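What follows is a single structure, and I will ask about it in a moment.
With one protein chain removed, the remaining protein chains of the complex are shown where they sit.
Each chain gets a letter, A and B, in the order it is written, and its residues are counted from 1.
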Amino acid sequence: MNGSAKARLSVFAGIILVLAAGALWAPYNPIEQHRDISNSPPSALHWFGTDDYGRDVFSRFLAGASWSVLSGVAATVVGLFLGWAAGGLVGFKGGKIDALFLRLGDLTLSLPWLYVVIGLRAILPLDLKPRAVLATMLLLLAFVSWARPARLVRGMVLNLSERGYVEAARAFGVPEWRIFVRHIFPGTLGVLAAQALVLFPRFVLAEVTLSFFGLGVSEPEPSWGAFIIALKQAYLLREQWWRLLPVLSMLPLFLSCAFAVRAVANAYRASR
Amino acid sequence: MIFLLRKALISLIQFFVISIAVFLFFRLLPGDIYTVELENPQISKASLEGIREAHGLTQSWPRRYVNWLASSAKGDFGDSLAYGIPVRQLLAPRIRGTLEVAIPALLLSWALGLGGAISAGVFGIAPTIFEPGATAATIVPDVAAVSLILWAAVWLGISITGIWLPIAGLTFGLLPVVVFHSVRELRHAQKLEFVRIAESRGISGSRIWLQFVLRAALNPLVSLAGLSVAAAISSSFVVEVLTGWPGIGPLFLEAVQARDYSIVQTVLVMLAGVLIVSNFAAEIALYRLDPRIRLPHERFR
Partner (left out) sequence: MCRVATWACSVLLLCPGGLTTAASLDTPRWGGVLHVAQRAEPKTFNPVIAVDAPSREVLRRLHADLITINRFTQKTEPGLAESWTRSGDGTRYTLKLRKGVRFSDGVPFTADDVVFSWSVYLDELVHSPQRDLLLIEDKPIRVSKLDSYTVEFTLPQPYAAAERVFDSVAMLPRHVLEPAWKAGKISSAWTVNTPASEIVGLGPFRLKQYRPGEAVVLERNPEYWQTAPGTSRNLPYLDGIEFRLLPDEGVQLARFVSGDIDVLNRLSMNAVSFLQRQGASVTDLGPGLEYNFLCFNLSPASPKIKWFSKREFRTALSLAADRESMARTVFLGRATPIWGHVSPGNRLWYSDRIAHPKRSVADAKQMLKAAGFLWNGKGQLIDGAQTPVEFSILVSTSSPERMQMATMLQADYAQLGIGVNIAPLEFRSLLDRVTNTRQFDTVLLGLGGGDADPNPELNVWLSSGGTHLWNPNQKQPATAWEAEIDQLMEKQMVTLNPSERRKQYERVQEIVAEQVPMIFLVTPNVVVAQRGNVGNFRPAVMDHFTLWNSSELYLRKGGSGQ
């Protein structure tokens, strides 16, 4: 791994760490209401201004970051692992299990999971803490999101199995599991990395969709989804441009994620 | 041929399983279409029970499923509870509305995404611009993107009643994913042995891209294109609601909120159908592009 890749990775890791610990940096209590200064523009005291209840938006951005980043990472890991395991296995083994897998994948993709999520919220006990509710929802989403990465991993595995060096290894009688570990697995990392790049922001943002149905992190807990969904009232932005600040501040995370993942993928390719 | 027949049969079974799941899932949601009238103090509970019974809502689930299945098989998807007319009549004009938005947006996002990725490769434009742009775009979900486009148009004095608005909104929503995968697959293909060999022989850059790289990347991209059809249609629903476009979206959203079962079921089953058919089409395309797939069992022997 070269220096620039290392630098990119550490920038990403740094941002993740800073944000994951966001709640600790928050200058104010993110849920304290000061109703006399509601909706004020940015100032030296309140960098991102205050919201409808006079809460400090910057503190809410940081506190929301902890939760969004951690849950995003967790859900990505779960979703990717399931997808990778399933896709890798059937791609390599092939045969009946492959056909079954494809059908199962189509099925998962075509079922209306959102209604399950909405229905689930309606069934869950009401006194569940907001974060427990979101964790349940995200976990469910992670479980059902295996199909897409799995499909891509499978394609990749099929592709790799045809390579000259794999065929050669087979010809020399190298055991299948060794072929898989040595030659196939590293090859799928690129796809996995690309999927992580797609999935991580997706999961962080899945909360936006949940918020759209009112099922995101509920008040008074801060969340990123709520900031983004607020953009729906774009007509307010002309006068209250500072409503964009929290969303713009999310960019470094997602951009550094993109850069880092590419660095990783390149590094793997170079090492082969 | 047998391969295709088998695929078709499997697709059919799959479709059947989905229909049951859709039917059951939607019933997880508490309440029914008349629940909301309980908030209206002018209607008594007894009258509501009468209305419910008249519409068969008091029957048991399995019974309602069988009834629904039997009539669906005859092409009758039942009557909408809210509208009191056959779902088919309600949906027919709307399907056109949705396709008018979804198809151009799908083509546009693939043309722009794949075309952009290829030309970025051909002209050596660093993907450093392309990919981060797409990353930034993913943060803004279609819900917000449509609103931003809408108000930008209002302030620029552009008419917002045209079909361009939902198409633009949907394209914006679909584009990032297309870009990601195109860039990824193309870059991957670029590193393949035969491309490198071609390169070392001094074949020109644009020829390498179009003749070798693109072809090598086609396989995964075709699968992805198959998946993106159903995604485009369901994202189109949201865009239609936000732009006031007369597609399935507004009808569907209202039907979900109102628990108008027959509309929701029909739309979801149709969506599943689109997904299965487009996957099937992608498989056929792959079958023609990639002979390996024709012999699935003999790959590793």
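Here is the rule we go by: a residue touches a chain if its C-beta (ideal position, glycine included) is under 8 Å from a C-beta of that chain, and two chains touch if they have at least 3 such contacts.
All values derive from a computational prediction rather than experimental measurement.
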item	value
Residue touching the undisplayed chain, where the options are B:82, B:137 or B:198	B:82
Option touching the unshown chain, where B:104, B:133 or B:246 are the choices	B:246
Missing-chain contacts mapped onto subunit B	29-32, 35-45, 47, 50-51, 54, 82-85, 89-90, 93-94, 97, 147, 150-151, 153-154, 157, 159-161, 241-247, 250-251, 253-254, 257-259
On subunit A, residues whose C-beta touches the chain left out of the figure	31, 33, 35, 38, 52-53, 118, 121-122, 126-130, 213-215, 218-220, 232-236, 239
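Heads up, the rule we're going with is that only the chains that are shown with their structure count from here on.
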item	value
Length of the line joining the C-alpha centres of subunit A and subunit B, rounded to whole Å	21
Interface residues, subunit B side, partner subunit A - complex	10, 13-14, 17-18, 21-22, 25-26, 28-30, 127, 131-132, 135-136, 138-141, 143-144, 147-148, 150-151, 155, 177, 180-181, 184, 188, 191, 193, 219-220, 223-224, 227, 230, 256, 268, 271-272, 275-276, 279, 292, 296-297, 299-300
Residue ranges of subunit A in contact with subunit B within the complex	94-95, 98-99, 103, 106-107, 109-112, 115-116, 118-120, 122-123, 148, 151-152, 155-156, 158-159, 161-162, 164, 170, 190-191, 194, 197-198, 201-202, 205, 208-209, 212, 228-229, 231-235, 237-238, 247, 250-251, 254-255, 257-259, 262, 269
